[in-house]
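To start, the structure under review is shown below, and the notes come after it.
Note that this complex is displayed minus one protein chain, with the remaining chains in position.
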Amino acid sequence: MSSLLWILPLVPIVVGLAMLGVKDRRLLNLLDVASTSTIGVLVWVVARAVMQAGSLRAVKTFYADAVTVVFLGLIALLSVTTAIYTIGWMRREVASGGMAERRLPKYFALTQAFIATMLITVLADNLGLLWITMEATTITSALLVGFRRDSDGLEAAWKYIIVTTIGISFGLFGTVLVYAAAAHAGASEGAMNFTTIAAMASQLDPNIVRIGFIFILIGYGTKAGLAPMHMWLPDAHSQAPTPVSALLSGALIKCALFGIIRFHTIAIGACGPGFSGHLLLLFGIISVVAATPFILTQQNFKRLLGYHSVEHVGIIALGLGIGGPLGTYAALLHVINHGVTKALVFFVAGDAIDRYKTHTMDKIRGFIRAAPYAGTFLMLGAFSLAGTPPFSIFVSELLVLKAGLAGRYYVVIAIFLLMVIAIFAGLIHHAGKMAFGEPDPAVPRGGEPASGVLAMSMLVVVMIGLGLMIPPVLDTIFTRAVEVTLGH
Amino acid sequence: MSLDLAAHLIDIIGAFLLITMIVILEAGDLYRAIYTMAVQSVFIALAGAVLGAATHNTDLWVIAGLTLVVKVFVLPWLLLRVIHRMRIHHKIEPLIPVTATLAIAAAIVMLAFYLSSSLVSLKQVITGNALPIGIALMLIGILVMMSRRTALMQMVGLFASENGIFFTAMAISQGMPLIIEIGVTLDVILGALVMGVIILRVKSSIGSDIADLDQLKG
Amino acid sequence: MSIGGLWIMLGAYGAGAAVSILGSRWGNATRVLGHVALFLGALAGLALAIQRLTGGALQTAIHVELPHLFPFANLVLTLDGLSAFFLLIVSIVTIAAAIYGPAYLKAHSGSSPAVEVLGINIFVASMALVLCAGDAMTFLLAWEGMTLASYVLVVSEGKESNTRAGLIYMIMAHAGTALLMVVFLTLAVHAGSFDFAAIRTAAAALSGTERSVLFFLALVGLGAKAGVVPLHIWLPQAHPAAPSHASALMSGVMLKMAIYGILRLGLDLLAPATGPLPPSWGWIVLALGAISAIIGVLYALQQHDLKRLLAFHSVENVGIILMGVGMAMLLAHRGGVADALAALGLAAALLHTLNHAAFKGLLFLCAGVVQTATHILNMEELGGLARRMPWTAWLFLIGAVAISALPPLNGFVSEWMTFQTLILASAYLRSGSGLAVIAVAAALALTGGLAAACFVKAFGVTFLGRPRSTHAAEAVEGAPSMLAGMVLLATVCVVIGIMPGYAMVFLDSPVMRLLGGVGPSQLVTARGPLVLLASGSPGTGTAVSMTAAAVLLGVVALVAWIVVVWPRTLARRREPTWTCGMAPQSRFDYTATAFAKPLRFIFALLYQPKRTVRKKTGSTPYVLSQLHWQSDVVDLALVHFYNHIQAGVTRVANAIRQRSTGRIHDYIGFVLITLLITLLVFGRG
Partner (left out) sequence: MDPTLTRWIWPLVQTALLVLLGPLVTGLIQKMKARLQCRRGAGILQPYRDLLKLLRKGTVQSDTSGSFFRVVPVLVLGATCAAATLVPVFFAPGTAGYASLLPLGDALLLAGWFALARFLTAIAALDAGGAFGGMGASREMTVATLVEPALILVIFSVAIVAGTTDLRVIAGHPVGMRGSFGAADLLALFAMLILLLAETGRIPVDNPDTHLELTMLHEGMLLEHSGPGLGCLVLAHHIKQIVLIAFVQALFFPWKAATATSHALIMGLGAFLLGTLALSVFLAIVESSYAKLRFFNLPQFLSISLLSSFLAVALRLL
């Protein structure tokens, strides 16, 4: 059973290598869907096992607990839906000449590698391995960001790889410090393993851990898109091919958060909940505030979504920072909710952009008329991102709010609410203008690929489902995850 | 070799590392920057060797060798190839005046010492200033990246600052586990390759230095 | 029956929403089925409410546990007297709207039937859920559901203007909800549960200031929904944009959800366990009421779009309702006379809530018929409709008389009760506060006068005189089903107007639920249902019999008709109207603008009217060949507050966005500097 943990990332790697030899688009799509859905199934099994055993471990460095399961679930869900969406999307791209037939294998292989690296990141117990794979995600995804090889794409890729690598190297430094702290606290065997360090967190030298955590927060925070280290994010997420954007925004930045959460746990153990919590709170609110003006006056659809990711990462950090069982619960829940919604909206954006041949939102009109499904999903997604029920994000934001009020962070909450309302205004303004009205006759109507609609509907179902209820299973997972995070 | 001798040597090496870093920082010429980076890496390798000798930790020897191969030969060679392929003039125009950068570097060094003065427990491992120098190296490396225009200097700065991390790792905890070190080095090489590819692609398609692109904003 | 009724109602609405999956292919089927479901649901709701209201005032609330959806909150439905009364209102208007709807939508095929049916069913269902909510979570979910569904209805036609209206509506509503969330979550934190029961006990433990802060936060949040000035700006834009029967529901019913919220929070959840409420609550609500009433009607006077005019009148009437609520809050639990007066005031407010739902619903439906017949809502282009669509005209007249608070219709009754409360209260309070109350009474009187003027204009200019456009000239009467829905509401207006005593029974359980003591049926109809009684202490007070009054009017008018006007013995000629000898034409008619001009002058301070006159003279400067005259008034709140905010925010945002250079060196710099600062600040313990 526990061997699944290393089989899981092996699946996409193998498939990816196989893909390099395949030329046919349909077959590639098939392989893509097959591997991702296999991942889905395996994740399901792993989750069940973890729920029974509490945690799983394989070959000393692969480890899965409730937190891992949360992130695994998100990655699996998004990979599957993205794979399905890619079918229709890729057909359009190839038809419109946006993607050369011969480069398809490379694209799909890279995607698989990307997914594999993300999987290992959240499965790694060894913090060094976590760092290595995190860097690997940067490299693979950077290639995908620049895949179109046009000037903007390459610029975005360059900014992305340079800035995040810097961040990551900070992360490495932090890791080293914590490792040193652990080593000196007397951990000889597996002094780099999260489980070991977390177990002995209370004996670590708080001063080292403090500096270490700062490096980690800034470093991995850069990759997670926390302001003010976020500036590469809108560039990269707006330039990447749509399915990749969905994965970047939905899953990848969450992996960086996973890293932060791991060290957060250690920091809580070493220097008490106050320190790391307050830092997260600070950067959370900064991110929310920093994202607002760019969302309000944004013209580029995908950049808008990028800045939205910044805001929502901020909200997650806010939840973690407010802390306590409730705040952490809210944060973890928000990880899932935002991932799902953001992927959905990126899918919609892809459709809109292909349809209207533009990124500027002012030129997009009457989307509902042009593409009934995508248009409706656009409004649903917008309202969900804006935090209205019955969509999932409302629930997690509600919980963040409640935790904040319970913690008497009145000022933070006030700022948070102001920004959320402003962002709401901006978002509904943009979405409404795009969705309603009459599209100009040049715009093709209907003809939405079934695969795309299917992928989006899957996400919508999850989005609304989680908005209307949190099934007991999920609740237990999250509660466990909270315990792990808070180090009980 | 006894521990305190090792500590003494490490101290000296640290000093050299700082010096090389400052040379990189105010280097007005790509070639010089790259060669200095190589030299700096030699010192890293040396540090590894010294520690290895001192602590009889064979891993450290391997790490030292690895550093020697990768940082001293592979990466510089890669950078030089890129320069060659790009056929760019190898003068470096700074975005921030060199004096200013030096001042900032000084500030960074002081910050590094200020910080590490609180880390009492680590002092016992290796006497001397390994940790503050490591921090300083890393941060100054980033400073190089932000203060020099060409993309290649950014790569140089990145590797230099990674040197800082390696140095710290060795100094305060006799390096990370071997397998991790290898993985990290692998990442560095891969990253370097990808960066090089991107740089060349931009040069060939747009004909400009990628670090100058600022189309995406707001 | 009770719980079953609840499920039947919700089930029917759900079914109605589900119908929408039929989609636009079978458009008419979707419309009809969806509205049939709506009708049935409303019927169930009506039965439930009536059964709940008449089944003895103090019976325990219906209490239903919903499935355990969220781990942190268990959802509960409770239906007590207060909820039941508002459910009654929802159901009545919904029934009319459901009868009216299909034919109207068939005529306006602007949007997809699926969306409309889905929207309206969920809209009504969520309103019912807001009322039945037994815990904060359900309340918030239903509250936002209500907003979202109504937003869908507003934008359903997909025109640019609708989108804009919907945007402003959504922003205001969402900001309001955010405040409500803060209030309820704070309470939930203290209570350790979202349950209203737990919250009630927890709130009692809070300090006075905490409770006041929470109440005022909630008041702002709910005020945004109720359209209280200056939070009203969305209302006149959003309500007209929706399909007319949806407008009727929004204006007639949805605003009342906010009233319900104010009552629920102010007099129930947040009210101190014993003793009176903080006076500031009552006074501020009273002040808001007075301001909203006057501003609302004043702006209504200057509107020439029929539905906008009606929307502004909703602001006015919410103000009138708030006056009663304010009095109730001011006097509640002070003992003796005050209690009786509080009950009277609350009864007045609740009755006016019901009345406004009836006549405002009726008026919006009439406006819908006009829109259907002419595709015009601008009064200046209408006129002379009375002869082509007499039913609509008469029904509109009934609504107009009712909303102008003229006897013998229902509007007068509730305003009469409000007046009586105010005067008796001022006599009870004496001194400064008494005078303040009298000032409110004067405001109410002014409001009444202005409303009358406004509806003389609205009715006269729209339905009388000559048609001022071909559309108006070719108008045809609305479909029977539409008229049926209107007749229903008109009947409510007339019945409550002539026999208000019978309505008092329904007010008992809400009033006693909130204030304890004796209900209106003992206070107001102590002398039987035919006589209304307003008295603080027994033996004094004022009695009036609307029934007798109505009979008097009828008898005299009938006699006069039979004796004087009706006899055919006298010659009767028809001649053109006297226009000083010129051939009369439609341009001689008094327009809405002209009609409102005197008031525009008198209240120029508020309107800041702008007029532009462009004269084009012919050969000599003394001969005008063409004269262009344009005048418009501004909404002070909009011009002096909201526009500034919007402009300011945009300016700041743009300024910040311009700063971003997009140079990678800056990106790196930010990362580095952030790290350095953080290390410097937090690096050492």
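Chains here go by letter, A, B and C, matching the order in which they are written, and residues are numbered from 1 within each.
We take it that a residue touches a chain if its C-beta (ideal position, glycine included) is under 8 Å from a C-beta of that chain, and two chains touch if they have at least 3 such contacts.
These figures come from a predicted structure and were not determined experimentally.
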(request) Identify the visible chains that the left-out chain touches across the whole complex. (result) C
(request) Taking the full complex into account, find the residue in C:75, C:117 or C:424 that is in contact with the omitted chain. (result) C:424
(request) Tell me which residue among C:571, C:605 or C:623 touches the hidden chain in the full complex. (result) C:571
(request) Consider the whole complex, including the chain that is not shown, and state which of C:143, C:416 or C:607 touches that chain. (result) C:416
(message) Touching the absent chain: which residues on chain C qualify?
(response) 383-384, 386-387, 390, 393, 397, 401, 404-407, 412, 416, 419-420, 423-424, 426-427, 430-432, 434-435, 438-439, 441-446, 448-450, 452-453, 455-457, 459-461, 464-466, 531, 535-536, 539-545, 548-549, 552-558, 560-561, 564-565, 570-579, 584, 586, 588-590, 594-599, 601-602
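Going forward, only the chains that are shown with their structure count from here on.
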(request) Looking only at C-beta pairs in contact, point me to the busier pair out of B-C and A-B. (result) A-B
(message) By Cα centroids, which chain is closest to the centre of the whole protein?
(response) A
(request) Find the geometric centre of each of chain A and chain C from their Cα atoms only, then give the gap between the two centres in Å, rounded to an integer. (result) 44
(request) Take the average of all CA coordinates in chain B, do the same for chain C, and state the distance between these two points in whole angstrom. (result) 70
(request) Indicate the whole-number Å distance between the mean C-alpha point of chain A and the mean C-alpha point of chain B. (result) 31
(message) Touching at least two other chains at once: which residues of chain C meet that condition?
(response) 657, 660, 662, 664, 666, 668, 671-672, 675, 679, 683-685
(request) Give the residues of chain B that touch two or more other chains, as numbers and ranges in rising order. (result) 115, 118, 142, 145, 154, 211, 213-216, 218
(message) Can you tell me which positions in chain C touch chain A when the two form their complex?
(response) 67, 69-72, 140-141, 144-145, 147-148, 155, 158-160, 162-163, 166-167, 170-171, 174-175, 178, 181-182, 185-186, 188-189, 649-650, 652-654, 656-657, 660, 662, 664, 666-668, 670-672, 674-675, 678-679, 682-685
(request) Using the touch rule from the top, collect the residues of chain A that touch chain C in their complex. (result) 158-159, 162-163, 166-167, 170, 206-207, 210-211, 214-215, 217-218, 222, 228-229, 231-232, 235, 271, 275, 279, 292-294, 296-297, 326, 366, 368-369, 383, 386, 388-390, 394-395, 398-399, 401-402, 405-406, 413, 417, 420-422, 424-425, 428-429, 432-433, 436-438, 468-470, 472, 475, 479
(message) Residue numbers of chain B touching chain A in their complex, please.
(response) 115, 118-122, 125, 134-135, 138, 142, 145, 151, 154, 158, 161-162, 164-165, 168-169, 172-173, 176-177, 180, 183-184, 186-187, 190-191, 194-195, 198-199, 201-202, 205-206, 210-211, 213-216, 218
